[in-house]
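Everything on this sheet refers to the single structure shown next.
A single protein chain has been omitted; all remaining protein chains appear in their positions.
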Amino acid sequence: MSERKNDQFQRRNRPPSEKIIDIGFKNLAIAMASMVAVILFGILLVIFLGSIESMGRYGLRFLVTSDWNPVTDDYGAFTAIYGTIVTSVASLMIAVPLGVGTAIFITENIIPQNIRELIGIMVELLAAIPSVVLGLWAIFVMEPFIRPFLTSLNNSYSWIPFLSTEPVGPALAPAILILVVMILPIITAISRDSLNQVPAKLREAAYGIGATRWSTIFNVILPAAISGITGGVLLALGRAMGETMAVTMIIGNSNNFSLSLLAPGNTIAAMLANQFGEADGSQVSSLMFAAFILMILTLSVNIFAQWMVKRLSLKY
Amino acid sequence: MDKSKQVCKPQNKTTISLQNVTISYGKFEAVRNVYCDIQKGKVTSLIGPSGCGKSTILRAINRMNDLIPSCSLNGRVLFEGADLYDPRIDPVEVRRRIGMVFQQPNPFPKSIYENIAFGARINGYKGDMDQLVESSLRQAAVWDECKDKLNDSGYSLSGGQQQRLCIARTIAIEPEVILMDEPCSALDPISTLKIEETMHELKKNFTIIIVTHNMQQALRVSDMTAFYNAEIKEGAAGGKCGYLVEFNDTDKIFNSPVQKATQDYISGRFG
Partner (left out) sequence: MNLFYKHTSRRNLSNTILTLITGLFATLAVLPLILVILYVLIKGASQININLLTQLPEPPGDDLNSGGIGNAVIGTFVVTGIGALIAIPIGVGGGIYLAEYSRNGPFSKFIRFGTNVLSGVPSIIAGVFVYGVIVSTKVIFGSNFSGLAGGIALSILMLPTVIKTTDEGLKLVSDELRKGALGIGASKFITITRITLPAALTPIATGIVLALARAAGETAPLIFTALFSFYWAEGSEALLEPIATLSVLIYNFALEPYEAQNKLAWAASFVLVLIILTTNIISRFISKYASSK
């Protein structure tokens, strides 16, 4: 390259230090990005290695037996798996209509804009309340408040297996309700974003041919937003399965299996929170096995959710 | 600018030489087989219909195409005899000698003063910064508008002033060549005129290559003009592949073009 006389720019040719910083910075950034993969594989590896002993001893029997006895050293996770699935699915069944309904209410032009924004912010702030505080509230406020209703449910419908025991305090049912509170913000926020992404021209097209607000919502807007909403619902399902603190505080942490939602039960996450600190020997391995099952459940739900959300972004 | 530089600058010397340059995006050729020698101390315009690859060629000269991952170049681009696409070449150093002004004015979200000083500092400028800022802004003909608000944000200026600030920013690193990619396309006619006046001043010290879709502008500002055309081609980028039709002195291109395509284009029969 040409050289100039009296060039006042000393770094026209870059000194090696500058190039080293440039390359070093890039490699540092790559290393840090890789940490995500390292942690993710680390988690899977640690939990898998920890559960090998228990896997070898119980195999798939672990999934279907409900003994959990540290004294006789015999473990089966069915109670916790049942609790995990029942609480998350039941909470989803309540939270989806509530969340999607709220999202419609705050994206449609029903009430003034600033009130809609306020509702949106309040729902988002609800997501910021720590799980443990909701658990505290559930123990001392919510559960005593709903117990009479649960008792009357039991009195009237005790022939239904899910309502067959008398409520005495912590149980699956209040855990389901607190889970509703925890996943409602996710469903509402993602549904709202999906509804907002529906192009205005679709709505105008429907209104333009004389459709009412609700026929527009049901026939045009919801179908256009459905894969985003489904993705949000699946993310919420993953969250509900792994949610720990509030659930462990209100579910009763019982390892005795009962079909009834009014009886104390357990979830995998609650069991881990409750027992992991004090466990030793083969109990640790069995807890790791349970954690591995939880990890597989949430991973598959989350990956499926991501796939659904990606389908949405391809659509427009 | 110090005089010694101007004295030792020979006239009609090739500074940039494109030798059989073909640029592709992925598998698709955007522009191909370009031969072109650009002379030092002159203003050269690249004109042609959209999709003819003139901006692609311009960006190849200071390796801005490196930012597009799928973009690849065959052939040689020589700058003062050195092959810019030699693997040992550092593209950052290339850009310190061949500066660029873009289509959209893009001042940094910093003060006017810092906008100029930033580039000079990263190039290791050791002289008087205040003086450099002033002389750069003067050369870009924007000093009078800026001198009382050097500490205001670059965004406080109008679009035309912002573009001249960007030119000043490029001048401040004292490159040998300044590339301008349709620098006036986002500006009003009065700002355009001012920037054209600026370019007349600048060519005393710099080699300038400008891409423009405005033929009157090419006629007004440039000494040399290269006319590119595009042909429809299956499987090319955007369905078109560009090539260099004719390269000559500007008045020859506009008054007595050799190729019929050039004739058609400048007389407005297509494009």
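Things worth noting here:
For reference, chains read A and B in written order, and residue numbers begin at 1 within each chain.
Rule of thumb we're sticking to: a contact is a pair of C-beta atoms (placed from the backbone, for glycine too) under 8 Å apart; a residue touches a chain by one contact, two chains touch by 3 or more.
Small disclaimer: the values here were computed from a predicted structure and weren't measured.
Of the chains displayed, those contacted by the omitted chain across the entire assembly are A, B. Within the whole complex, the absent chain has one touching residue among A:L153, A:L184 or A:V233, and that is A:L184.
Touch with the chain that is not drawn comes from one residue among A:M55, A:I85 or A:I139, which is A:I139. Where subunit A meets the missing chain, the touching residues are 14, 18-19, 21-22, 25-26, 28-37, 39-40, 42-43, 46-47, 50, 97-99, 101-102, 104-106, 108, 110-111, 119, 121-123, 125-126, 128-137, 139-141, 181, 184, 188, 212-214, 235, 238-239, 241-245, 249, 269, 272-273, 276-277, 287-288, 291, 294-295, 298-299, 301-303, 305-306.
Mapped onto subunit B, the footprint of the missing chain covers residues 62, 64, 67, 69, 92-93, 95-97, 99-102, 104, 106-109, 118-119, 122-123, 166, 169-170, 172-173, 175.
As a convention for this text, only the chains that are shown with their structure count from here on.
On subunit B, the positions that touch subunit A within their shared complex are 2, 4-5, 8, 79-80, 82, 90, 92-93, 96-97, 120, 122-127, 173-174, 176. Interface residues of subunit A facing subunit B in the complex, by the touch rule stated above, are 1-2, 4-6, 8-14, 19, 22.
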